[in-house]
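Removed from the display is one protein chain of the complex; every other protein chain stays in position.
As written, the chain order gives the labels A, B and C, with residue 1 at the start of each chain.
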Amino acid sequence: MHTFTHQFFELTITGLVLGSIYALVALGYTMVYGVLQLINFAHSEVFMYGTFATAWVFVFFDQTGVNSIGGEIGFLLIALVVAMLVSGGVALLLERVAYRPLIKKNAPKLIALISAIGASFVLSEAMGLRDRIAAWFGLEDNLGNYVGNARNNYTMPVQINPKGLFTIGDYTVTDIDVITIVAALGMMFALQVFVSRTRFGRGIRAVAQDPESAALMGVNSTRVIQLTFFLGGLMAGAAATLYMLRIGSTRNDAGFIFGVKAFTAAVMGGIGNLRGALLGGLILGVAENWGSAFLGSQWKDVVAFVLLVVILLIRPQGLLGESLGKARA
Amino acid sequence: MPLLEVQGLCVNYGHIEAVRDITFDVEEGSISTLIGANGAGKTTTLKTISGLRPVRAGKIVFDGRDITGLPPYERVKMGLSQSPEGRGIFPGMTVRENLEMGAYVRTDTKTAAYKADLDRVFELFPRLLERVSQVAGTMSGGEQQMLAMGRALMARPKLVLLDEPSMGLAPKLIAQIFSIIDEIKAQGTTVLLVEQNAAQALKRADSAHILETGSIVRSGTGAELAKDGSVKAAYLGGDL
Amino acid sequence: MTGTKKTARVFALAGVAALALSACGTTGGNNSANAGSGNSSGSGSCGHYEIAYMGALTGPNGALGQNMLGGINTALSEYNAKHADCKVTVKTFDSQGDPDQASKLALNVVNDTKVVGLIGPGFSGESKATGKTFFSAGLPSISPSATEVDLTEQGWTTWHRVIGNDSAQGAADAKYLTGKKVFVVDDASVYGKGLADVVRKGLKPVGNDEVQTGQTDFSATVTKIKGSGADAVFYGGYYAESGLLVKQLRQAGWKGLFMSGDGSEDPAFVKVAGSQAAEGAVLSAPAAPAPADFGTKYASANPGKTAGLYSTQSYDAANIFLAGIDAGDTSLSKMNDFVTNYSGTGVSGPIKFDSKGDIQTSTIYAYSVKNGQLDTANPAPIK
Partner (left out) sequence: MNRYYDFAPSGLSRGWSAFRGWLGGLLDNKPTRVALIAVGIVFVYALPLLNLPVITTSGVDFGGVMFDAAAYALIAVGLNIVIGYAGLLDLGYVGFYAIGAYTTGILTTYHFHWPFLLALPVAIAVTMLSGLILGAPTLRVRGDYLAIVTLGFGEIIRLVIVNTHWLGAAQGIDNIPAPPNIGPNAPGQGGGLFQVPHLSWGTFPNIIDVGHKTPFLKFGPIDAIPFYWMIVTAFFIVIIADILVKNSRVGRAWEATREDEDAAELMGVPTFKFKLLAFALGAAVGGLSGAFYATRNGFISPATFLLLLSELFVAAVIVGGAGNRWGAAFGGVLVAYLPDRFRSFSDWRMLVFGLALMALAIWRPQGIFPPRRTRRALAAEAQIEELEGEAVDV
């Protein structure tokens, strides 16, 4: 209680920062669900691959110094692009291997969940065994810096120290905070514009709302599904870079809990709804911090899930309702 | 050469034969119609022509090309467009967005030709112009039907398939819809019309086919069939 | 370190992968022949004895188990060099640190008539899940690493450990922190919470928080620590979280003393935290630094590998069983008596068990991070 009242702004702002990363990952869940009505359980691994890609970029450029954001901004941008592409690529692979055969077979929805769980194991374990896989190709020494510590924490070689920019109430907002929130909001805004304004975006919405009519309009649904996975992957990759900027360390199972939270955020906001994912993510981030302050950090996940249940009981469609897939009652 | 040739088409739903060995042509610039009772296989035929249902046997030739195995989006690109049964509009999109979806396969959306097509649709359906920013899901059934037809026309099709455009509409609206179909033909677009409202359909059809349990039982011009006694008894309530 | 946490604890070992792959190679299959002499009653004669090792060899915690297996292999290769006619082998049971797998594997261990003693289980969770089985079968066991306090309170007279328990370490840590305003955080794991609770008992913390294993964002905890005015933080848990916590604390500008226990006493702590944030952190462990020649012996028995956490304890544990075999105490009950009454000095310190199976004297050492590295050679004993 003491902590809560005295450090209200710090708890809230750091919560918003983490929440905006949740939101970016949540977009991937929400878009795939909107189009396919599938819970893409392996999306957490898409995110996890992005975190590694981010660290790899810094390893590649041998950035081992301790520095400020200003000095690293160029590498950060490269890392962002690489992580987005890596995550996007993993998402595409996932669609191709784990989902498309099932979609083609018009398989029951639930089986896709199993395929996704299987894919999630495979992706996470493959990352955890990357040293062995590299050894197959005799590359474990050449790639030692990339594949080392396979099952363990893999840490960014560089520590980026935040710099205080300005003060709100009790908290000095840092450049990392600002960059995270601005970048996350920017990504989401770009995605929103893409989905609502462009031809491909309309294709995505059309398939979400009525797949048969969309086919009659000449929409190639396989393409649209691929695109949806890819966009979700891009967002997860961006989230991964922001996550690494803040946390700095990842692991082959780092996606799991984070993914569950992001999915919770997506559902909270109204699955299929892009703005809902943002709102859900921010609320979740803040609620976790407030809950930690009131009850202790060990109750943080309990707070998150109880909040989810309460929200769904009051608003069964999530806070903002479903949007991409409005056609479904 | 006819614009569309359907040759010996068979379509199954599981073990049920929904369409059994039907053959018919649609001549360019004409209105053709398929009439028949519920479950006769009319909608299945249209969906199969559009590529939504797999063909078990037979062949579909459109514009001189065998399209039997083409995915639906390729057919739309070739100029085959459909206004589906139950309208199938995108309820979460505005009227304008729905019309833009109709033009999804077109690459000339920035040109005057596209603008002209849009104007043409608004001319046919002035109601859509009034509601251009409204979310389609909130419109009335008649308005949604107009939107579905306008949307189909936005693809600039050679052939437009209309599935039950009059279904569930008030009589006054039905008349309006049919006069628009005449207008579509007059502007040079070929129409394949599926209707339960046989009287109206036959009145304007250049050729007509009667489907019963998946097979064509009679064919002829609209006028011929409208006069035919058995057709009258079965589909026209005998009082036309 | 103890616990059931599914986090990898890799030492900064070269060739961890090769190590894991070779695990099968060093396992004594010994399936052939002499099934008849099975029940290991023949004293004096060569009975193809096996020492069992149970713990994580693969999976997230695999590296730690490999450290232990390496220690056992070192002891065995020394022994077998002297007893070429009667070699003793190690039989491994890879539990992945998971109590549920361990409880199934324990049945194999006790049904293997060649096994004279068990080194392990590695973690406290699996120890709890299997202790009763080993006790019922009368199989003596020596754990090199399970430190939860109440493992030796169960009345399992076959259960021993060659490492000081959390109670001893926690008390020492509390002593180390005396006079400071301490904020105590733990990870709610068996090990982390157990250790932190002992520390809490030993001093009056200015604040407490509990996080979760696998958690990565500690902003709420950081906020609380800053708000409490603490000038020291004690963290009960593993380096994966403690490294991130100290990093986030430093990023937020907190400047006090960061201390954690043996779960964090690992060069990887510095890697996770970053050398800048880790600087000055103090990590306690109930283990003396290994003597210089141990590293050489270890490397010759385990080519291409370096000794790590718990290697010395495992080496000592294996030597106790080997001494028992030499003494001819190869039946389970005799071996257990031998272990229970053992007294000697191993590379990890003097070894003698008290009536419950705990090691009698255990010195806790404080290791610190200096110049961007965990200084493993010069710890200060906490007195």
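The rule we apply is simple: a residue touches a chain if its C-beta (ideal position, glycine included) is under 8 Å from a C-beta of that chain, and two chains touch if they have at least 3 such contacts.
Everything numeric here is computed off the predicted structure, so don't read it as measured data.
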| item | value |
| --- | --- |
| Option touching the unshown chain, where A:V57, A:V86 or A:L129 are the choices | A:L129 |
| Which of A:L77, A:V97 or A:I168 contacts the chain that the document leaves out | A:V97 |
| Residue, one of A:A53, A:A119 or A:M188, that touches the chain absent here | A:A119 |
| Where the unshown chain meets chain A, residue by residue | 33, 37, 39, 41, 97-98, 101-102, 104-108, 110-115, 117-122, 125-126, 129, 132, 211-212, 215, 220-222, 256, 260, 263-264, 267, 271, 296, 298-299, 301-302, 304-306, 308-309, 312-313, 316, 318 |
| Interface with the unshown chain - residue positions in chain C | 4-6, 20, 23-24, 58-59, 62, 93-94, 98-101, 103-105, 107-108, 110-111, 125, 128-129, 131-133, 135-137, 148, 150, 154, 188-190, 193-194, 210, 212 |
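Everything that follows uses one rule, which is that only the chains that are shown with their structure count from here on.
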| item | value |
| --- | --- |
| Most central chain, Cα average position | A |
| Distance-maximising chain from chain B - centres being C-alpha averages | C |
| Computed distance of Cα centres, chain C from chain A, in Å | 36 |
| Computed distance of Cα centres, chain B from chain A, in Å | 44 |
| Numbers and ranges of chain A residues touching at least 2 other chains | none |
| Shared interface positions of chain C, touching two or more other chains | none |
| Interfacial residue positions of chain C with respect to chain A in the complex | 6-10, 16-17, 21, 59-60, 62-63, 188, 208-212, 214-221, 223-224, 226-228, 239-240, 243-244, 247, 251, 268, 271-272, 274, 276-277 |
| Parts of chain B lying in touch with chain A, wherever the complex brings them together | 50-52, 71-73, 76-77, 81-82, 84, 88-93, 97, 100-102, 104-105, 109, 137, 151-152, 155 |
| For the chain A and chain B complex, residues of the former touching the latter | 199, 202-203, 205-206, 208-210, 212-220, 323-327 |
